[in-house]
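So the structure is just underneath, and the comments pick up after that.
Only a single protein chain was left out; the remaining protein chains are all shown in position.
Chain nomenclature is as follows: A, B and C, assigned in order of appearance, with residue numbering initiated at 1 for each chain independently.
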Amino acid sequence: MIVLEGSIPAALTSLLSVVAGLGAIAGALVVVTAPRAFRAVMGLLITVVCLSIEYVLLAAPVIAFIQILVYAGAVVVLFLFVVMLLDLDGSRAESSSRGPVRWEWAIGGTAAFFMIGVCGIYYLAKLPAPAAPAVSEATPDGVQAIGVTLLRDYLVSFEAVAVFLLAAAVAAIYVAHAHGRGEKADPAEPDPAPEAGAAGAAAGKEAP
Amino acid sequence: MSGYLALSLALFSIGALGVVLRRNLLVMLISIEVMLNAAILALVVFSRMYGSVDGRVMGILAIAVAAGEVAVGLALVIAFVRLRGRPDATAMDLLKW
Amino acid sequence: MLAPTFLTGPAPLELALAPLVLVITACVVLAAALFRRGSEEERLVTLLVALGGCAMAFLALLQLLDRPGEAFAGEIQADNFGVYTGLLATVATGLVLLGVLGHTRRYGAGWGEALSLMLLSLAGILLVCMAGGLLALFLGIEILSVAAYGLTALTRRRGRSVEGALRYLILGAMASAFLLMGIAFAYGATGTTSIAALAPAQKLAHLDLTALELLALGFLLVGLGFKIGAVPFHTWVPDAYEGAPTPITGFMASAVKVAAFAAILRLVYTPLGTAHLAGLQNVLGVLAALTMVLGNLVALVQTNFKRMLAYSSIAHTGYMLLGVISPAGGPGAVLFYLAAYVPAVIGAFMVLVIIGRDTEDLEELGDLRGLAREHPALGLAMVVFMLSFIGVPVTGGFTAKLAVFSAAVDNGYVLLAVLGIVMSVVSVAYYLNVVRLMYIPAAQRSWYRGPARIGERAILATAVVVLLVLGLVPGEVLEGALDAARPLELLALK
Partner (left out) sequence: MDNPILFLTILLPPFLGALVIGLTGRYLPRKLPGILGCATVLVSLAASIRGFVDLHHVEGALLEADFGVWFAVAPLTVRFHFLLDPLASFMTLVVSGVGFLIHVYSIGYMRHEARDERFFSFMNLFTGTMLTLVLAGNLPLMFIGWEGVGLCSYLLIGYWFTDGAKAAAGIKAFLVNRIGDLGFLIGIFLLVHAIGTVDFQALAQPALFESVGAGLLCGIGLCLFLGATGKSAQIPLYMWLPDAMAGPTPVSALIHAATMVTAGVYMVGRLGVLFAASGVLPIVAVVGAATAFFAATMALTERDLKKVLAYSTVSQLGFMFLAMGCGAYSAGIFHVYTHAFFKALLFLAAGSVIHALHGEQDIRRMGGLLRKLPVTGTTFLIGGLALAGLPLLSGYLSKDEILLAARTSFVPLWLLAELTALLTAAYVGRLVWLVFFGKTRIEAAAWAGVRESPPVMTGPLVVLAAGAALAGYVNLPHVVAHEGAALLKRFLAIAGEQAITASAAAEVAGLVVSGLVCFGGLALAYGFVVRRRAQLHARLARPGALGRLHALLLAKYFVDGFCMRYLAGGARKLAGVVHFLDELFVDAFLVRGVFGLLVRILGEATRLLQAGRVQAYGMALVLGGAAMLLYLLLSEIPW
């Protein structure tokens, strides 16, 4: 809509895409490394925004728009809301990020995963160039084209998303609801406090 | 195109790393969001590759799914914190082998 | 020439009728629960409404048997495979609902939400079973998963319940990401989102998408392997099964499992999957071996009945995976296996539900001590379920194992079949331990009192009868299952 492919110089496009890509990765790294949940949310926000820039460069401005709308507008806010609700940042930052899985293992494993995938894409697959401009322009990424496809070819999926959101809403509201009628805390459960303490002690023992 | 796919895979891997590494349940959920975003990016990339709208439509619907999932996840975290006091994965210790 | 087929073929809406009915029923139940959730009578009424919804969905599906059709731009694919699995899941859900008929008091909080989530989940399952497009399949899985997360946390005041749900959700969402990534790559490799048309692209001189195809299959296998509970993606199963309220566990072990296997069969037996069938078979074969071994061995040391059944369910996933990798006769055998597994697992969980009717959840193995002496009918039913799990002749479990293993042998997986048989020998130990415990005399204090409710009798009797029928005269069902899966096999054998 605003930025259509080809209306800006190719070099600038690729530069922008590289920058946005690096930004997205940086945001994701912030998520992983941030000591506090609040910063992790901000990292997600960076990633989301950078990705939407990529979408625009990929000639998909509608999805970029929706991405900003849903993620920046709803998901991130929701996360922030929960962070505030649980008052995490003020009282306790994650004391040690060292979880049960060692750093080396986790990084090694995910890196191996990434390398395998990238090798597959770079060295083994010969991908086609982006569809010839003729095709690309013949299906302008207007709201109309998407809308028509959505409601013609993906009608069932569209309805299914509605059902999904209904189910998610029911589940979320029910689970997060504080005071159910006729409910009482399960007496069979152990008292949370000592349990948590024991777990913390166990975790502490493992750390060194 | 390969570059975008590599970016997608990188985001996916970093997201997975976040889930594996972090103990804070909220951060784990955020990391999952990163993973889902990576998948959506792949959809858009392939949509561009084929010049068809299908991938973009799938992406839009997938964004909705991701949002729904995170809502349920946050609700569960809230319920969990009510019971156990902190959103920490190490506090999940009632269910054992 | 077109006219007759058009007239006899189902109308588009007819194909989507069953999920539609379920969604509408779910909304009605939800609305009713929002405004009135007081008395037990009202809960009973909503339950009956939900059961009615299930029954209508069942009939709507039954209509479609042997009348294959597709609609909505191919997103709904009502072939016999989909209808068969859909019917199975619907029956399973109906049985679970029937089982809680007498339990309006126990599961007071969240009654309406639970019912509507279950119905929505079933709608998602039906969508999975009858999906003709990748997106519909994904959304079906997401619907059933998100409903399952909610259902697992149904007793939101219980730490185990919430914890199980949270673990389930974190891993499940991760698996969903894998699945979505796989779908993206599948779309990238083939340029289509229709499952039937999911074929490798033509190889051109400057173009090779094989790596994309393989990446797609890899990601899909992680996502689907998670949903069916195959080792090493099984880890959510015991936690979610133990954490969830027992009827919900029964639902997850039956209907959700059916959907997961429907999905994996659908995706393995596409042109894309069969193009790389050898690789898939190797990978899934290894998973099957791991799954059978780990499931059975870990089940041996469990003390919690639900957790034991969870590991046993993992083991059964392993057996069924043998069918998945055997193109000749395997998919049909898996369908039949599901048909024989579902009544037994629902029955086993329902026995647990029934004995804990008046009290807290009874779920330790020790809680079964002396049960058969106090309630012979319950004990007998449980014995039948356990024997069917073991695969003792005359029960459906035997025929099912025979079908799966002989399909595996037929396809050259002799060693895996032998491993499966060996592992089912190992499984004897923990299944019979249940039987043994039930016959030990003990003064149990907290079982239900009074006569069994009508719904409980109905469900246990149905399960036992179905198992015996499948063991003694499996002919019709077996044929039906094999026929339903034949198109898949043809695809692979071509």
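Annotations
Keep in mind that, in the parts below, contacts are C-beta pairs under 8 Å (C-beta built on N, C-alpha and C of every residue); 3 or more make two chains touch, one makes a residue touch a chain.
Just so you know, these numbers come straight off a predicted model, no measurement behind them.
Contacts of the undrawn chain with the visible chains, over the full complex, involve A, B, C.
Considering the whole complex, the residue from C:C27, C:L101, C:I421 or C:L468 that touches the absent chain is C:I421. Residue A:A112 is the one among A:L15, A:L69, A:A112 or A:V143 that touches the chain not shown.
Of the candidate positions C:L44, C:L65, C:V283 or C:A458, contact with the hidden chain is made by C:V283.
Considering the full assembly, C:L402 is the residue among C:C27, C:V45, C:A197 or C:L402 that touches the omitted chain. Residues 99-101, 105-106, 109-110, 112-113, 116-117, 119-120, 124, 199, 202-203, 206 are the ones on chain A that touch the missing chain. Even with one chain removed from view, chain C keeps its contact list with that chain: residues 166-167, 170-171, 174-175, 178, 210-211, 214-215, 217-219, 221-222, 225-226, 232-233, 235-236, 276, 278-279, 282-283, 297-298, 300-301, 329, 333, 376, 380, 387, 392-394, 398-399, 402-403, 405-407, 409-410, 414, 417-418, 421-422, 425, 428-429, 432-433, 436, 439-441, 472-475, 478-479, 482. Residue positions on chain B in contact with the hidden chain: 16, 19-23, 28, 88-90, 92-93, 96-97, in rising order.
Everything below uses one rule, namely that only the chains that are shown with their structure count from here on.
Once the centre of each chain is set as its mean CA position, chain B and chain C turn out to be 25 Å apart. In chain A, the residues touching two or more other chains are 117, 121, 125, 127-128, 153-154, 157, 161, 164, 167-168, 171-172, 174-175, 189-190, 192.
With touch defined as above, residues shared between interfaces to two or more other chains in chain C number as follows: 135, 139, 142, 146, 149-150, 153, 156-157, 159-160, 162, 165.
Chain B meets chain A in the complex at residues 1-7, 9-18, 20-24, 26-27, 29-31, 33-34, 37, 40-41, 44-45, 47-54, 56-61, 63-72, 74-79, 81-91, 93-94. Within the complex formed with chain A, the residues of chain C that make contact are 16, 19, 23, 26-27, 30, 37, 72-73, 75-76, 108-110, 113, 116-117, 120-121, 123-124, 127, 133, 135-136, 139-140, 142-143, 146-147, 149-151, 153-160, 162, 165, 206-212, 214-215, 360-361. Within the complex, the chain B residues that touch chain C are 8, 12, 15-16, 19, 25, 28-29, 32, 35-36, 38-40, 42-43, 45-46, 49-50, 52, 54-55, 57-58, 61-62, 65, 68-69, 72-73, 76-77, 79-80, 83-84, 92, 94-95, 97.
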